[in-house]
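Quick one: this structure, given as structure tokens, is what I'll be asking you about.
With one protein chain removed, the remaining protein chains of the complex are shown where they sit.
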Amino acid sequence: MAKRTIIVFSGDYDRAMAAFVIANGAAAMDDEVTMFFTFWGLSLLRQPTARRRGSAPDLVQRAFAALLPQGLSRLPLSRFNFGGVGPRLMRGVIRRHGVMGLEQLLASAREQGVRLVACTTSMEILGLGEADLVDDIEYAGVASYLADASDAGMNLFI
Amino acid sequence: MAKRTIIVFSGDYDRAMAAFVIANGAAAMDDEVTMFFTFWGLSLLRQPTARRRGSAPDLVQRAFAALLPQGLSRLPLSRFNFGGVGPRLMRGVIRRHGVMGLEQLLASAREQGVRLVACTTSMEILGLGEADLVDDIEYAGVASYLADASDAGMNLFI
Partner (left out) sequence: MAKRTIIVFSGDYDRAMAAFVIANGAAAMDDEVTMFFTFWGLSLLRQPTARRRGSAPDLVQRAFAALLPQGLSRLPLSRFNFGGVGPRLMRGVIRRHGVMGLEQLLASAREQGVRLVACTTSMEILGLGEADLVDDIEYAGVASYLADASDAGMNLFI
């Protein structure tokens, strides 16, 4: 069973699609896949519900948290975003053409046993606590990622 | 003979340069190189000639196709693009300093046997058909990429 790791650094809709399509494809081949969400990539794992007020005592962190999209349905496109119209149009195309959307890809990744790991250092920087992120994910730092990557045959940074 | 794979996700001139310089360098070392063009990266493989009208029945796809640059000579820079002036200036520098340009790098990659693969799922999303892309390339999905990456020693996502 081959191992593969993907660092999801980007919080863009299009790059998230690429990351999840690759992760699901590898899991379907019975590979052991770890997705390590860091920096803006953490926005993919955010609870879509309103954030608890005051969970980060640091004002700047609260500002970053307010700017960072909450969950998969609000991610921008890296190109042609047009204030959020771009991703909405692309979601429509994806649905009409029978391609799996981001929410389905995440659910499928979970079902297939893809490990979803939130980077604790990035959480610290962006002022996000475990209550801000979706349930049933793991928490780890760079040492854990590096251990996984050491014996993986494919390591991508997206 | 070592294997290497490069996912070309970005449609930026500068990232395309990096991808092709690496691919050509590896091919020159007799490595087996596969470049997998996905999402905006497909714009590198587009026919520079005018697109057939109405080839995509979906209006949104036609809009994305209209926005997406057609071929290597129209790619933007990821920084300092300045409405297209940036890439033009950089092309001039590259020419004056005897560095191989993007068109030459693509031709050289072909000559050296670098495999150029267009991602069929991305083509579906962006409404691009085989007639919209340059000749003599391969078409494949994520499973094909993952098979290549499994036994490759270097897998980059650009």
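We just call them A and B in the order they show up, numbering each chain from 1.
Keep this in mind: contacts are C-beta pairs under 8 Å (C-beta built on N, C-alpha and C of every residue); 3 or more make two chains touch, one makes a residue touch a chain.
Since this is a predicted model, take the numbers as computed values, not measurements.
Visitor: If you put the missing chain back, which residues of subunit A would it touch?
Guide: These residues of subunit A touch the chain that is not shown: 7, 9, 11, 38-40, 58, 60-61, 63-64, 67, 121, 124-125, 127, 141-143, 145-146, 149-152, 155-157.
Visitor: If the hidden chain were put back, which residues of subunit B would touch it?
Guide: So the residues of subunit B touching the missing chain come out as 2, 4, 14-15, 17-18, 21-22, 25-26, 28-29, 31, 78-80, 89-90, 92-94, 96-97, 99, 153-158.
Keep in mind that, in the parts below, only the chains that are shown with their structure count from here on.
Visitor: If you average the CA atoms of subunit A and of subunit B, how far apart do the two points sit, in angstrom?
Guide: Chain centroid spacing, subunit A to subunit B, equals 25 Å.
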